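Only one protein chain is missing; all other protein chains are in place.
We call the chains A, B and C, going by the order they appear; numbering starts again at 1 in every chain.
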Amino acid sequence: MWRPEPSDTDLPFRIAEAGLDRDALLDAYRRMCLIRVFEEAIRDRYWTGKTDEFNMAVGPIRGEIHLAVGQEAVAVAVCAQLTDDDAVVSTHRAHHHAIAKGVDPARLAAEIFGKVTGLCRGKGGEMHLFSRNKRFFNSGIVGASYPQAAGAAFSFLYQEDRNVAVAFSGEGAANHGTFAETLNIAALWQLPLVIVIEDNLYADSTPKWAAQATNHHYQRAQSHNIPAYLVDGMDIVDVHEAARDAVNRARDGYGPTVVEAVCYRFRGHFEGDPGGYRTREEVELWERLDPISRLARRLQRLEWADDETLTELRRSAAAEAVEAIRFAEQSPLPNPVEALTGVFA
Amino acid sequence: MWRPEPSDTDLPFRIAEAGLDRDALLDAYRRMCLIRVFEEAIRDRYWTGKTDEFNMAVGPIRGEIHLAVGQEAVAVAVCAQLTDDDAVVSTHRAHHHAIAKGVDPARLAAEIFGKVTGLCRGKGGEMHLFSRNKRFFNSGIVGASYPQAAGAAFSFLYQEDRNVAVAFSGEGAANHGTFAETLNIAALWQLPLVIVIEDNLYADSTPKWAAQATNHHYQRAQSHNIPAYLVDGMDIVDVHEAARDAVNRARDGYGPTVVEAVCYRFRGHFEGDPGGYRTREEVELWERLDPISRLARRLQRLEWADDETLTELRRSAAAEAVEAIRFAEQSPLPNPVEALTGVFA
Amino acid sequence: MRMLRGIAPAISEAIDQEMAESPNTVVLGEDVTYWGAVFGFTAGLQEKYGRDRVIDTPIAEQTFMGLAVGAAATGMRPVVSLMFVDFLGTCFDQIYNHLAKNHYMSGGQYRMPVTVVTAVGGGYGDAGQHSELLYGLFAHVPGIKVVVPSTAYDAKGLTATALADPNPVVVFGHKLLTGHPGMPFEGEEEDVPTDPYSVPFGLAAIRRAGIDVTIVATALMVRRSLEAAARLADDGISAEVIDVRTLVPLDSATLVASARKTGRVLLVDEDYASFGTTGELAFRIQAGAFDRLTAPIRRVAVPDVPMPYSEPLERAVIPSVAQIVDEARALTGVPATAG
Partner (left out) sequence: MRMLRGIAPAISEAIDQEMAESPNTVVLGEDVTYWGAVFGFTAGLQEKYGRDRVIDTPIAEQTFMGLAVGAAATGMRPVVSLMFVDFLGTCFDQIYNHLAKNHYMSGGQYRMPVTVVTAVGGGYGDAGQHSELLYGLFAHVPGIKVVVPSTAYDAKGLTATALADPNPVVVFGHKLLTGHPGMPFEGEEEDVPTDPYSVPFGLAAIRRAGIDVTIVATALMVRRSLEAAARLADDGISAEVIDVRTLVPLDSATLVASARKTGRVLLVDEDYASFGTTGELAFRIQAGAFDRLTAPIRRVAVPDVPMPYSEPLERAVIPSVAQIVDEARALTGVPATAG
């Protein structure tokens, strides 16, 4: 779990051990900012037309939106280990994973806006994001990511390239039977698979204590002889170290790993979530651990970046996000006849 | 795992610790013999008309038959802890559990023969045996027994009686997601549930090594903070001790337990199984551990029973089995119109 | 009597009234406490009955459906929330191989008094895995009753009937009729008795009488068909609108009688067109009204594509009032108007 700041992950040698240096951290900072600004911009547009009366069917973005504000460190630290040929299978909460995996934020935004320039020409939506060239996809079905990522890992092993597959999931998903089934098969076949559990303490409105027999899931991995890490998901250095080991192990043929990262979502489960199941104090406590400002403070303490550098990184990230949203907003909607095509290849 | 005979479970104090004495062992012996003779009689009748050319559709017993010859000790030791009000949910391999739970062997046999006097009036068959007054049922769907037994356990807890629910399963079934899901819920809600895994080393033709990442499943239980026992399923004393603890714990409000019993099926997965996936040597090795003759030898070594006593128990068990089969054979088939009734209550 | 907005409070009231009477009725499912099963079908129950009887489960559908099987076998009457019908693939085994079959397979020994409540329907941008109907799949497998209310009055009364039924019943609540915040609402405020009452299964309702064409629909499509009928009336076409209410048991007699009267039938369905509900209704109707049909039975349904996300695409595949009007016109020989 996390420790009060300054923590040992502030120490340069610990950062080096985690495979990071100043440049890598600045890069991670910018990417986390990009995700954050992107999410905030999506949130803004989502609420356009919905403020008087909340109605999922109106406004420029319809349906459900699951933001990952607060969970950026996990996505960025894990995806920093990956190449374009590695596969990532994500969940309903996928924007941060997509951006971290290198999916074009403009085409991502366009998909969320239902535009024909979107990743899926507007047919998918945020729970069904597919990017073939980045080997990225997700699903709105909880627990579905595990076997699918294992399938990609199987394919990599079979084809004898050194790619790795990552399944992201929430802690709620890990109560689903597919988690255990996948652990077993992944261990049995020694698949190059990394399962990342983003434990944000809640599944919808349901707190962990009402859904899990134990506080954490990593023991389940260990019971299948799969190595597992429990890390501070609000600290990019901590996640990075575990993720690097996990991905290297998979790439080098040593089989699967589970990385369980404790983190927090700052927004509701979906936008419009009436809340009420978390206290204001709890949310504020976690906000103090914001992985982005925490990294900023660390960079400053280490004198690896001054205010100006950080501001510039934030500005450039914001510009990219704004441009992505602009692209999305200005793109055309698909032609209705497209609805009827593409069921079969 | 088992030890070479004589084992410490031969020692009277160890037997006493397991909650057993001479009478209990003689009773268990008779019950195991009843199951054995019942199974052998079913096997004989099943092959009637099938010896020239094996065809599941012909003969007095049609469809699949899954015998439990070799696995009697587990069923008898576990069910010895139960009352009629406790629930047992079993699998495709269910005859031994049914008889051990006290289901009338005659009505059981009649069901297997598809007779109107059968437990289910001939509508169920051996994979769908239901006995309401014995709170017994099974399913032909692997992995289905876990949540259903948990549901009965939930109901007992809710209704505040002190009943216990038992889910039997094979080791293959424990690779199914329902096992993990049920472990989690049972531990979370502290259900009065005992999960018994009969590890007979194979699931159909598939050996454990091709299907499980680890040799045993009990670690999975422990990873949910559920106590678990690994026992010699060919030794009634060893199973009895663990089962007694498990059932007492559940009955007294201390939640679920897993009992994993290593055993062996002496026959094919189903009658007609072409085999080929086990060596003759392996089968013979395990036959030497036959739980029935092992118990007989023990009773003699302890001078708790002589040849004559044992012969008499076997004779009376055989008579009961023969009478059950006779009842089944002489019962009428259901009237075809019954096929159309009873979908809804 | 008082005005109710939507089927969600109607369903939760029926469950409430059953729980007050039947101590062994419990509610199981994901987010059934704080969120009232997301769309409000179980809203308010936890506050009243506590977490002992209204129970949030882990995300483990096969297992909580299986819990219901085991609990029903030992004296309980579980109400289970399947949050979205689109998730049926994670628990269908316990539903159709066990809940649906155990009474029959046990020779009548084990009743399965389990009510499943699930949210269905699209039209608000929830895309391919959260917008389906799929009741045809449940209706196809023997042993499950299928309830598809279109009004709050029916929703309460049919749910009461479901809860009293000794068999598994699935109540399909259309999201656009729930009246729940966040959802567009195509229902209307209705007078609904506060006292318990029940609406019998197997009785279709003629929502509007007519003589030129019979329009058969369920749930949201009943509302749209009524609106279409009003427009058709302006053109002098008299449409009879039938609300099926329960697909299993199915009131073929009412459908056949109407078809015999009008000679023309339009089936309106928000489920996928092929191998589902419309085919079955067509079979039954032609079997009973063959000699009186003056035109082939037609249908408007989702044209065998997954639900697309983007609004113009989604709008193109979910049957609209305009489409219903056009099909009915085509069926009655009155040329379709543009749009």
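The working rule: a contact is a pair of C-beta atoms (placed from the backbone, for glycine too) under 8 Å apart; a residue touches a chain by one contact, two chains touch by 3 or more.
Everything numeric in this text was worked out from a predicted model, so none of it was measured.
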{"item": "Contacts of the hidden chain among displayed chains", "value": "A, B, C"}
{"item": "Among C:295, C:321 or C:334, residue touching the chain not depicted", "value": "C:295"}
{"item": "Which of A:100, A:120 or A:226 contacts the chain that the document leaves out", "value": "A:120"}
{"item": "Residue in contact with the excluded chain [from A:94, A:112, A:144 or A:258]", "value": "A:144"}
{"item": "Interface residues of chain C (partner: the chain not displayed)", "value": "62, 86-97, 100-101, 104-105, 127-129, 134, 136-137, 139-143, 247-248, 250, 271-272, 274-283, 286-288, 290, 293, 295-299, 304-306, 308"}
{"item": "Touch list for chain A against the chain that is not drawn", "value": "87, 89, 118-124, 128, 130-132, 135, 137, 139, 141, 144, 146-156, 158-159, 165, 177-178, 181-182, 184-185, 188, 342-345"}
{"item": "Contact set of chain B toward the excluded chain (per top definition)", "value": "54-58, 61-64, 111, 114-116, 118, 120, 122-125, 127-128, 139-143, 172-173, 175-177, 203-206, 210-212, 272, 274, 276-277, 333-340, 343"}
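Definition applied: only the chains that are shown with their structure count from here on.
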{"item": "Mean-CA-position distance for chain B and chain A (Å)", "value": "46"}
{"item": "Averaged-CA centre spacing for the pair chain C and chain A, given as whole angstrom", "value": "36"}
{"item": "Length of the line joining the C-alpha centres of chain B and chain C, rounded to whole Å", "value": "42"}
{"item": "Where chain B touches two or more other chains at once, by residue number", "value": "177-178, 181, 184-185, 188"}
{"item": "Multi-partner residues of chain C (at least 2 other chains)", "value": "57-58, 60, 62-63"}
